[in-house]
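The next block holds one structure in the form of structure tokens; read it before the comments.
What you see is the complex with one protein chain gone and the rest in place.
And then chain A:
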Amino acid sequence: MKKKIIHIDQLSGNISRRTLLGGAATAAVVLVQTASGKTIQEGVSTTELLPDDPTKRVGPLPGEVGTRSAFEKLVKKPSETSSRSPLQDFYGIITPSDLHFERHHAGVPAIDPAKHALLIHGMVDKPMTFTVAELKRFPSVSRIAFLECSGNFRTGKETLTPQDVCGLTSQSEWTGVKLSTLFREVGVQPKASWFLAEGSDAAIMTRSIPVRKGWDDAIIAYAQNGEALRPEQGYPVRLFLPGWEGNTSVKWLRRLELSDQPFMTREETSKYTEPIKDGKFRQFSFDIDARSIITFPAYPKTVEKGWIEIRGLAWSGRGKVVRVEVSTDAGKTWAPATLQDPVLDKAHTAFRYLWQWHGEATEILSRVTDETGYRQPTLKQLTDARGNESGYHFNPITAWQIKSDGTVLFKPETT
């Protein structure tokens, strides 16, 4: 039965919010005229709201906040401890802020920015406290850079998407004050070699960071992609350490303590340390090794014979991506992919490679080389170097299997 919609809240802009909240089920509450001529209020779905011809109906008037199209279902994939970015759904290199991956150890704290302050003390001439408003008065800096959790590799079955395999990486434009600016302000003493960064969450997250990173490129960030940080990303202030494992970029930052030794917190001893050979464990492994992944075509997408633009992302915590190579014959031969500008320092870089697929079963792979000459290793190279246990900083070349019927599956390699 076709209902005649006679009034839509849409004109007041309410529709978009309801669409967001209710998903496809109820797109809007509208006044409807039933077959018997009665006018009632009823919830309708997006499909019912869709006019056959959009040129025949006036759409929503300007609103306060824009929304994603109801046809785009972009979601992070949450587990108990993290939430992964849908890499396969992104275009370009910026991660929409609401889809930035999440990893925290005791939930997202609710913080009133008017009551929040950053304390800097320890081996400094002048221990100081800065309100959020004061931090914003300092000379600011912005940079586009990725943030990746060092525990970002999943394998084990064929039905994994790029989001499943390595969705704990995202990229934003971060804005804030350089930590070096604050170091000058408090007078960091020459003997200070480490500082503790401490969060204001229920885990009171802490990491020890070498002071040189603070002088080099650390940012006390208060904004992300043009607006204040999202709560999940550390609102109102976080540390941001370009190129370093995500956990060191402590969110909800409340305190920095300068010291002449590391504090050996739980997150740099029991966690975020990884096995290498001879029963040893590597500690303070900050840099993110270069990594790439093909995000299209990838499971669960399927492909058709003909031209396919293979697309993906590549990045390195040690500088710029200089080369991405793609193989469409299971790693036998490699050809350079096109890097999409901008190619930025310590940033996700988009690559693409045009391929004509004739319907043969094969495997497609990508590997990146960064400006230090480091080339993304195979799983075997990694386990040869580190031993058989996987762990943090695991960045192997990953392959997608293309079946002759066009099915695309992850290739779960084992050592």
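General observations
One rule holds in what follows: contacts are C-beta pairs under 8 Å (C-beta built on N, C-alpha and C of every residue); 3 or more make two chains touch, one makes a residue touch a chain; residues count from 1.
In this text, contacts and distances are computed from a predicted model.
The subunit not displayed here is recorded in UniProt as "Cytochrome c", chosen from "Cytochrome c", "Amino acid/amide ABC transporter membrane protein 2, HAAT family", "(2Fe-2S)-binding protein" or "Sulfate transport system permease protein CysW".
When you scan A:R57, A:K126 or A:K157 for touch with the missing chain, the hit is A:K126.
In the complete complex, the hidden chain is touched by one of A:S193, A:T273, A:Q340 or A:Q401, namely A:T273.
Contact with the chain not shown here comes from a single listed residue; of A:M264, A:A335 or A:L354, that residue is A:M264.
Residues of chain A in contact with the chain left out of this view: 105-106, 119-121, 126-131, 134-135, 137-139, 141, 181, 184-185, 196, 198, 202-204, 206, 254-255, 257, 259, 261, 263-266, 269-270, 273, 276, 279-287, 289, 318-319, 370, 372-375, 377, 381-382, 384-386, 389, 393.
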